[in-house]
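Right, one structure below, let's go through it.
Omission of a single protein chain aside, the complex is shown with its protein chains in their original locations.
Right after this comes chain A.
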Amino acid sequence: MAAGVALTAGACSSGAATGSAPAGPLTLTATDYYTSEPMHSAVGSILTSCAASTGVKVTHVSVANPQLMPKALQQLSSHTLPDLLMLDNPSLQQIAQTGALVPLDTAGVDLSGVYPSILSAGSYQGKVYGLAPGVNSIALFYNKDMLSAAGIKPPTTWAELTADAAKLTTPKRYGFAMSADNDGEGAWQYLPFFWSNGGDLQHLDAAPSVQSLQLVSGLVKSGSMSKSVVTWAQSDVNDQFIAGKAAMMINGPWQFPTLDAAKGLHYGVAPIPVPTAGAAVKVPLGGEVWTVPVTSSAKEKAAAKVLACMNTGANQVALAKAAGYVPSLQSAAAQVAKDTPALAPFVTEVSTALSRTAVVGTKYPAIATALETAMQSALTGAASPQAALTTAQSAATKG
């Protein structure tokens, strides 16, 4: 212990003697939840290169996803937020409403050329606080071998989905799988069905929402989807798909590395089926936004520069290729769609994707929780879709 102290003290004094700036280079802390690869290294190397070009050092801290918000809230209350904070986009408004974040336009970050839907997901009361280098959404993944063996093409409408899922179901596998958990991913995966049918987060018990929940609970009731979906997160759904226990699933491009590594698996990606032929599919916008918390003016300036550098076209493309994200700059996204055909359907989706907090704002977490409870009630048969959503509506408006 004593030796360690002496060493650091020595290092400090020699640095001060030789370095031109008396305090040495500024060190910024960047916190995210990319604990797993390839994302951790991809973001780490972009942070390092952007720090070098800004003339600062960056300490990259990754905490487990469920711990990020509790940790951020602790740091918020003790005014010790990191210099660069990554947030899942539906959480942004929770932190932004406190006043602890710097608006990115006043910090000097160029926001031109970014998809409007992405700017909206990073905004609170008309000001942009967070910018995502890459975004994503979800689509229908299907096992090519299983579909061609059954002689069918990927379903495009709800009727086709129901029929095809039943056709693909055998004693050893289910036709369809999605996450219906109660930890945020359930609502996120259900929203494409909910929104594409005209569902409104402010009126959970309206007819369009009831119809979309009838579709999903019908898939469980008919045995085309496992009853266990209420306990599956998206990664569990992906495991089932890889193991051949599901012929189709809802998932996102971040699964590409795992899916590509699975031997003997031939999969395709298609848009999520819509209520009737020709209807527009409305998916939620996913991805994490980076923010600059209020610190000191020198640190805020440096953090804003690093954030701007992370969002250059070249860095966005690098991230997209390494970890299956869609660049938030329209020009970079177009390039990725050309270079990586697997990402092309997601690039199309992102331009029309909806931000979960755009309409309901900071109430989204309470509404999503109510929606997930309704979904689980209907899928387990504890309540009818109509009754479950009526309960959800009263729970959501009370909160």
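The criterion applied here is as follows: a contact is a pair of C-beta atoms (placed from the backbone, for glycine too) under 8 Å apart; a residue touches a chain by one contact, two chains touch by 3 or more; residues count from 1.
FYI, contacts and distances are computed from a predicted model.
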> What name does the UniProt record list for the absent chain among "histidine kinase", "Acyl-CoA dehydrogenase", "Cytochrome b561 bacterial/Ni-hydrogenase domain-containing protein" or "Carbohydrate ABC transporter permease"?
Replying inline: "Carbohydrate ABC transporter permease"
> In the full complex, which of A:42, A:95 or A:147 touches the chain missing from this view?
Replying inline: A:95
> So which of A:27, A:41, A:157 or A:182 would be touching the chain we can't see?
Replying inline: A:182
>> If I consider the whole complex, including the chain that's not displayed, which of A:35, A:228, A:276 or A:351 touches that chain?
In response: A:228
>> Counting contacts across the full complex, list the positions on chain A that touch the omitted chain.
In response: 69-70, 73, 76-77, 79, 94-95, 97-100, 181-183, 226-231, 243, 245, 362, 365-366, 369, 372-374, 376-377, 379-380, 382-383, 388, 391, 394-395, 398-399
